[in-house]
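Below you'll find the structure I mean.
A protein chain is absent from this complex, but the other protein chains hold their places.
Here is chain A:
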Amino acid sequence: MTSTPLIELRSASFGYADRKVVDGVTLSQGPGEVIALLGPNGSGKSTLVKGLLGLSDHLGGDVKLFGTALAKFRDKPRIGYVPQRHSLSTSVRVTVREIVETGRLPLRPWWRPSGAADAAVVDKALDAVGLRDREREDVAALSGGQQRRVLIARALAAQPDVLVMDEPTAGVDVANQRILADVLARLAERGTSMLIVTHELAALSDVVTRIVCMNAGHVDFDGSPTAYAAGHRRHELGDGHHHSPSADEREPGLAAIVTDALPSREVRRG
């Protein structure tokens, strides 16, 4: 593998139709990095990852995935997307394995049935998240944390080069958060690159190698977890910054380390 960045943004903007939610973000992720993307609700972190996946509109700047411009990027399964889902309950009965198997579909033409190689990769993905012994259970019967791991396994089944996760620990109880963090730690040990949108850094602090913090569509911190703990402490205290976006977030203490020179703006929700 070369050292081409997996994800490379230069003054990139994303949004919906003409409305910019993410504005002028510069960011690059190298192989093996596990980045936590923090920020209050409406700061644009979800819109940013959706932009990488083609789910929100690219409104300006340069975006490259694995060295290819976003508009020309076709090898979508290389990005393993783990969406935020509050529940996997469906109108029909679906087993854990059936969900994970869908991760293989984009890798083969529509007319080719799944083969032994597909089954082996699905087995491995289920093992990686510790759900092999529940593969025949109805997904709706699993706990929230287990359902989150099903979605991680589905993404792993495509053998992606980077995992992009949207709030993997949100709404998961503490015991299950620990199991989830162990799963992510095992993946990180194997060299899996990850971009994790999250509110709850504490649960993932052992896994993360770099922290990017967004506010109001801009990046206002990008550095190591140590630097974050030392210089960006306000974000951690009481987690107030990440749970309730409010005006008092832009106090001088924070402004001093804001790396983005643009004037602050209204926090947008959605």
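By our rule, a contact is a pair of C-beta atoms (placed from the backbone, for glycine too) under 8 Å apart; a residue touches a chain by one contact, two chains touch by 3 or more; residues count from 1.
Methods note: contacts and distances are computed from a predicted model.
Per its UniProt entry, the chain excluded from the display bears the name "Metal ABC transporter", taken from "Electron transfer flavoprotein subunit alpha/FixB family protein", "RNA polymerase sigma factor", "Cysteine desulfurase IscS" or "Metal ABC transporter". Among the residues A:77, A:168 or A:217, only A:77 touches the chain that is left out of the figure.
For the chain missing from the display, the contacting residue among A:33, A:101 or A:220 is A:101, taking the whole complex into account. Considering the full assembly, A:141 is the residue among A:141, A:202 or A:230 that touches the omitted chain. Taking the complete complex into account, residues 53-55, 74, 76-77, 79, 81, 83, 85, 90-95, 97-99, 101-103, 105-106, 110-111, 114, 127, 130, 133-134, 136-138, 141-143, 146, 154, 158, 175, 179 of chain A touch the chain not shown.
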